[in-house]
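All protein chains of the complex are present and in place, except for one that has been dropped.
Going in written order, the chains are labelled A and B, and every chain counts its residues from 1.
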Amino acid sequence: MELVIQYLFVGLVLIGGAMAALSRHVLYNIIGLGISLFGLACLFLQLGSPFVAAMQLLIYLGGITVAIVFAMMLSVAMTLDPLTRTPVKTGFAGVAVLIFGLGVYGLITSTTFATAPLAASEAWAVGRIGSALLEHYNLVFETLSVVLLLAIIGAILIARSEREGGESA
Amino acid sequence: MTDSLSLILATTFAPFGAFVLAILLLMRQPRVAQLIVIAGGALSLAGAVSLLANGPVDPLRYLWFVSGDIQLRFGFILDGLSLMFGVAVALITLCVMVYSLGYMGHDPDKTRYFAMLALFEWAMLSFVYAVDLLQSFIFWELVGLASFFLIGFWYEKPSATAAAKKAFLMTRVGDVGLFIGVLMVLQVAGHFDIPALLAVDNGLVQQAAPATLTAITLLIFVGIVGKSAQFPLHTWLPDAMEGPTPVSALLHSATMVAAGVYLMARLHPLFMGSETTLGIILIIASITTLLAATMAMVATDIKRVLAFSSISQLGFMLLGLAAGSLFAGVFHLITHALFKALLFLCSGLFIHHFETNEMEQIGRAGGRRLRFATAGLLVGGAALAGIPPLGGFFSKEEIFAALGHDGVTLFSVVALLAAFLTAYYTFRMIFLVTRPAQIETEETHAHAEHGRAEPWSMALPVALLVVGAAIAGFWGEQIAAGLGIDMGHHTLASMAPALAVVAVGVLLAWVDFGRQGAARTGFIARVPALERLFTNGWYVDAFYDAVIVRITTLVATLMHAIEVKFIDGNFDRLGRGVLGLGSGSTRIQNGWVQFYGGWAVILVGVAAVYFSMGG
Partner (left out) sequence: MSLESLLLLSLVLFCLGLFAALSHRNLIAVLIGIELMMNAASLNLMAFNRFSVTDPTTGQVFVLIIIGLAAAEVAIFLSIILNLYRTHRTIDAEELTELHG
């Protein structure tokens, strides 16, 4: 039973990824992204971290995907006619990806990874993540918040500059 | 010894110093430059005369450098031959320099002219007095260089530069032979020292095998053929008349072309050691003498007549030398130098006054009204034709005697025929200038009535040479003594054929040109084919043009095509290829970010593959 569910999740991820990569219309790409992210969240859950899974759903699916949809809708005028991909570029991208994929595949198969036993369930508690964020990884946490602030300010600035009539840098 | 050394150094290097001064310092002051050069010439003459007065001394030798067991020396040989000829050269050069004061007076480039004259005198005198064969060769070449500069003096005229090139190239062809001969001497004898080569007991004649000696002397003769304008390398000399007339007087009659004859005289014992070479020289000299004389018969330009005459007379000298008489050749060399220079300078007087070289025009414009020039022309012409008691008669007599030594031979007949033709064309020239069909009496009347038509600078040398040409014949005994040869005696009977031949020549010239109502076309005009043959120089020049010049031009064009299309073209293609490669490579930068990203991914992938292979 567990195996079936596992394959379901993997399938979601792969189908979503395929839709995101291969579809022609942007909306299908976005939907594919959403499906893939959902599948990933489920995988995270299965890998033992419900908190991360929840965060993935919340932020990615709830925030980022919606933002992308909004952006797509705002530029809907030029996406009504789907931009066809040029074969040259597609072929070139395919070749690049293939080479890359084969290379890393070789790396993966040829490396022996260190293994460790599964930690106790107390180690997986959410509280542990919280304390880690506030104690050990405090700097990273704060820096992330600063980055987010800067991103917001920057986004506003970039999006505003045209309206004031001034030339963007 | 040091006395001789300082004299010889003064003699040979005074003109060099004048040359350096003229070139470096005095280009802007022509008058001072001219005087400096003339002073150099005078100093040279004084030195040469003092040396002659001191009499022959042992040669002076100085070591130049040593290479292995070969020692190269330079130095001076001061025997009768070099002393006498040195004086002749210095004297004629000084006369020409003074004459040039007047002749080149209005030329803006006269400093360069005088400087080149000084260079020439240095080279020529150093050649005359050289003791080492290599030294002679070096100055032989320098003389050719000076000749090149002087023939092409008016370099804006394309004909002048072409003539200078032609002269230089043709003499160069001869010089190749000379150089090979000189090197062969080194190979056989191990040194270049001339007195040692000529020594009776262990000279080159003894050291070399007969075939080798013949080869060496023949090769040296090739150089003489080039420098002294003998057949087949004679065509440069008529063209060399593009240079100023004093240059023609100095280089191309008296001194430079005589250098070849002088070299043969200097190395006479070597030539006498090879019968084959002597025979070949006799043949070539005979051909040259007759050929040039025929061409002189139909020439209309006064300088060309004299040029052909020089070629012919040089052949005459070589005939004398090759017949075995050193004295005959050298005697005629000296007398010829004097009267040929005189003839050229007189022709220069006519040219300067009437501004044309054509004899008929000079005659019609009243040539004989220039009495001084006419007198000089008469004296010189008579000497050239061989009329006694002028110089040419005695020297030619010696040559006839040498050729007829073993009875009448083909060559003595040739010599007599040449003497006949010489008399004929000489007096043709004189009559055309002095006794034209009619004289147009406009401007020259005014000129001649002013008394002296020529400046003193031009008249003085001419007068000096007139005296010299007249009395040179009587110096025969001294010249022979200087050479260490017994002159011998000539009977009236032996002189008869020469006299007869000369008389016939003058008479024929009178009939054709001199008497009133004469046709003034020459007896050759009755055979138009012959006349055309002579006028075109027996088509030798045409042959050279058709064969050698054309072939060389073809090869040069081919080489140029190869250079441009192949060598240069390939370099251009290389450059263009690199440019193309560059511009092609820029097409990768098409601005598509995704391309750039793709390339980065490929590279990472390649690295991953590499590392996964255990690299």
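Rule of thumb we're sticking to: contacts are C-beta pairs under 8 Å (C-beta built on N, C-alpha and C of every residue); 3 or more make two chains touch, one makes a residue touch a chain.
Here the structure is a predicted model, which means the values were calculated and not measured.
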| item | value |
| --- | --- |
| Interface partners of the hidden chain - shown chains only, full complex considered | A, B |
| Footprint left on chain B by the chain that the document does not show | 586-594, 597-598, 601 |
| Residue numbers in chain A that touch the chain omitted from display | 6, 10, 13-14, 17-18, 20-21, 26, 29-30, 32-33, 36-37, 40, 43-44, 46-49, 51-52, 55-56, 59-60, 63-64, 67-68, 71-72, 74-75, 78-79, 82-86, 89-90, 92-94, 96-97, 100-101, 104-105, 108-109, 113-119, 123-124, 128-129, 132-133, 137, 140, 144, 147-148, 150-152, 154-156, 158-159, 161-162, 168 |
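Here is the rule we use: only the chains that are shown with their structure count from here on.
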| item | value |
| --- | --- |
| Partner chain B, residues of chain A touching it in the complex | 89, 92-93, 95-97, 99-107, 109-110 |
| Contact set on chain B toward chain A in their complex | 592, 594-595, 598-599, 601-602, 604-614 |
